[in-house]
Every structure is written in structure tokens, then in C-alpha cells.
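A single protein chain has been omitted from the complex, and every remaining protein chain is retained in its original position.
Every chain is named by a letter (A and B) in the order it is written, and numbering of its residues begins at 1.
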Amino acid sequence: MSKRRPYVRPMDGWWLKNPYYVRYMSREATSLFVGVYALILLAGMVSLACGETAYNNWLMAMTNPVSIGFHLAALAAAIYHTITWFAVAPKVMPALFLAGKRVPDIAITTTQYAIAVVLYLGLFCMVWRV
Amino acid sequence: MTDIEKTIEIEVMRYHPEQDASPVFKTYRIPYASDQSVLQGLQYIKDYIDGTLSFRWSCRMAICGSCGVMINNQPKLSCKTFLRDYYPGKIRVEALQHLPIERDLVIDATDFINKLESIKPYIVPREARSLEQGEYLQTPEQLARYEQFSSCINCMLCYAACPQYGLKPEFTGPGVLALLHRYNADSRDGARADRMQIVNAEEGVWGCTLVGYCSEVCPKQVDPAAAVNRNKVNSTLDYFLRFLMPGGGESG
Partner (left out) sequence: METIKVDIAIVGGGGAGLRAAIAAAEADASQTIALISKVYPMRSHTVAAEGGSAAVTQAHDNLDHHFHDTVAGGDWLCEQDVVEYFVAHAREEMVQLEHWGCPWSRKDNGHVNVRAFGGMKIERTWFAADKTGFHILHTLFQTSMKYPSIRRFDEHFCCDLIVENGRCHGAVVIEVATGKFTFIQARAVIIATGGAGRVFRENTNGGIVTGDGMALAYRHGVPLRDMEFVQYHPTCMPGTGLLFTEACRGEGGFLLNRDGYRYLQDYGLGPPDPSPRNKAMELGPRDRLSQAFWHEKQKGKTIDGPHGQVVHLDLRHLGEKKLHERLPQICELAEEFLGVDPAHAPIPVCPAVHYTMGGIMANGETASPLAGLYSAGECSSVGLHGANRLGSNSLAELCVFGKVAGSEASKFARSVTSHHSGTLEKQAEDVKQQALGIITRSGGTERMAILRTEMAQSMEDGCGIYRTGTAMQATCDKIDELRERYRNLNIDDRSSTWNTEWLLAIELGYQLDVAQSMVYSAINRKESRGSHQRLDGYEQRDDVNYLRHTLAHYNGDAAPRIDYMGVRITKSRPGIRAYGAAGEKAEQERKNREAASD
């Protein structure tokens, strides 16, 4: 008669037990900010379609300190999300080979940052008409 | 103080199914030397303090994959984790997370083995070749496309790192999916279509939420997260190709 009795540990509160998991959950949580931000933006579009008054009211609401606070938080969340995304992108895309050698992960991540910098500079130039 | 006089404390998870309802911790004080591994510490306990401590080990050089444990809450091979990295602090050793404990530091590996058996972990030749014809040709680049994933030593640290596996043990999991990808990415193999069914399943790659810790803890730089997530792309393509071509397509 076997006395074997494998013990299975509970998973309660698992994500608080390791800093890596906390960072992972934070990354996932950034989607909430991005989602809410998208809804706010959608509301702006809708109010624009409804006419000038509606749009001005929406703009007014955006100047509210709570709104500004939220937008700053959403910006931080988006930046964090981007950083984590750039870090994992080499794992998601098919393996790249150049001249028979695999392109190292760090090269892919660095290229993404380079592209992002170029795009943002372009965007700033457009907006501020430098 | 010389190394000879120094000691270090190791707190070890003990679970004896014939006596304990759940695991308990026991602390041992052992001699310290900067070049001693945690495995050697455990061996010292077994040899000279308490012969009832059970744990797996063999090669001592990080290739047999036996000695994975949680060390201060991180999955590690005890043979290549050194006391010097914790001294003078205490070391806490537990059985690999997310896996059922058989006894002390020994976990039940049958789930991993069963999953490994389920993925056709062997070459199903794309084209037949006799021994007289010699080897299949494979360029260094073709080799590099799968070699990293063939380096998995089956130590299961990635399973201990994967909370999705802990929450949902049906998930095929990082190590086995990396080995699946190893065969799918091999230029000699022709069974990709069969294996994609495992990839596509709910328990396949879609059980992964890209926590990424598996690749972090892998002692052999296999990068299972890459294998799993690249296959999400493959799985998606596979889905649309099958949608477009009812006869069944094979994505690149």
C-alpha cells in the first residue's frame, strides 16, 4: 500500500510573492489606463461630432486636475508598457537571421527604441512646426 | 576568520507524507566555504546531520537537470548556486514551486514527462533517407534555428517560474513547448502539422500570458518564452491559413 501523498501548494496571493510577478501584474494593469484613456478619447470624438458646445464641455472637463492627474498616470503607464513591450518583442517575433547568424535580442530592442525616437521627433516637428 | 571556522544557516523545506500534513521548515547550520554550492550544503546535511533529507541530484555540473529547487524564492539549480552569493545571510531552500511535492525537495515530475511524450519529441522525417545515404545536410544557419531549444535539460525551473502553470496545470508549459518548437524548427522534420494541434489548443501556447520569468530563470538560455510566443504567431497564421484553405495549410 503506497504511502505516497503528493502535496500541492496553494496559489493564493501568488503575484505578491515574487517581484518579477509584481512587475508582470503592473504591466498587465497598464492596460486599464490605456483602456480608460481610449474611452475618454472616444468620448471626445463623439462630443466633437455632437457640435461645438459639447466639444468645449469635453475640453473643459479635460482641464480638471483629476483629469490631468489621470492623463499623467496614463502616460506613465503607457511608457512602462512600451518599455516592457520593447523588451519582450524579440521573443514574439520570428527569429531573424542575418548572414547565417541570429540577430541578438538586444539589437532588436535597440532598433525599436531608435525607431521610436525618430518617430517622436518627427511628430514633435509636425505638431510644433519646427 | 578563515573559511574553516565560518558557518552558514540553511533553512530547508521538509515534507514527509507519512508524518506531515503539510511542509515545515527546518534550519541547519553547516560549514561555509566560498566555493561550495548549495547542493554541497544539502549533501553535508544529509551526510552528517540528518540522513532523512531527500533531494535529487547527480552530475553536479548543471547538465543533468536533477537538482532544481527554489533558493530564496527563485528557481535555481542547486549545483550551480553558491553559498557565497548569500553569505552571511540565511539560505532558504524549497521544492520547486507549482509542482506537487513527493517528499522534502523532491517534486513529482510525471506531468512534465507525460507532456513531453505527447508532443512527438522526435524527428518524423520530411523525406526518407537510408543510413547508406549518410547524414541529412543542415547548414549552420538551419542548425541555429533550433539548436537553442534543443539545449533544454528538462530541469523544470521554467515550470516553477510560470504562474500560469501553477494556476492551470493543464497548460503544456514552457519547457515542453520549447522542445516542441525545437522539432518544428528542425529542417529535417515533417510533423509540424501534427504538433500545431497541440500548439493551437487552449492548453498550448494560448495558456501563456507572457510573464517571461521562464526565460529569466532558464539555466541554459533556452528562452522558452520566445519559443512559446513565436508559436502564437504561427498558431494565428495556422488558423487563418486553415480558414482560407480548407484542405489545411502549413504556415512558415
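Worth a mention:
What we mean here is this: contacts are C-beta pairs under 8 Å (C-beta built on N, C-alpha and C of every residue); 3 or more make two chains touch, one makes a residue touch a chain.
None of these values were measured; they are calculated from a predicted model.
Put simply, the missing chain touches A, B once the whole complex is considered. Listed residues B:26, B:46 or B:168: the one in touch with the omitted chain is B:46.
For chain A, the residues in touch with the chain missing from this view are 2-5. Listed by residue number, the positions of chain B touching the unshown chain are 16-18, 35, 46-48, 50-52, 54-66, 80, 102-104, 106, 108-109, 113, 116-117, 120-123, 125, 129, 131, 134-140, 142-143, 146-147, 150-151, 153-154, 179, 183, 186, 188-189.
Assume only the chains that are shown with their structure count from here on.
Distance between chain A and chain B, defined via averaged C-alpha coordinates, is recorded as 30 Å.
In the complex of the two chains, the chain A residues touching chain B come out as 3-9, 11, 14-15, 17-18, 20-21, 24, 28, 88, 90-95, 97, 100-102.
Chain B meets chain A in the complex at residues 15, 17-18, 22-23, 73-74, 97-98, 100-102, 108, 139-141, 144-145, 163, 166-167, 209-213, 215-216, 223, 225-226, 229-230, 232-233.
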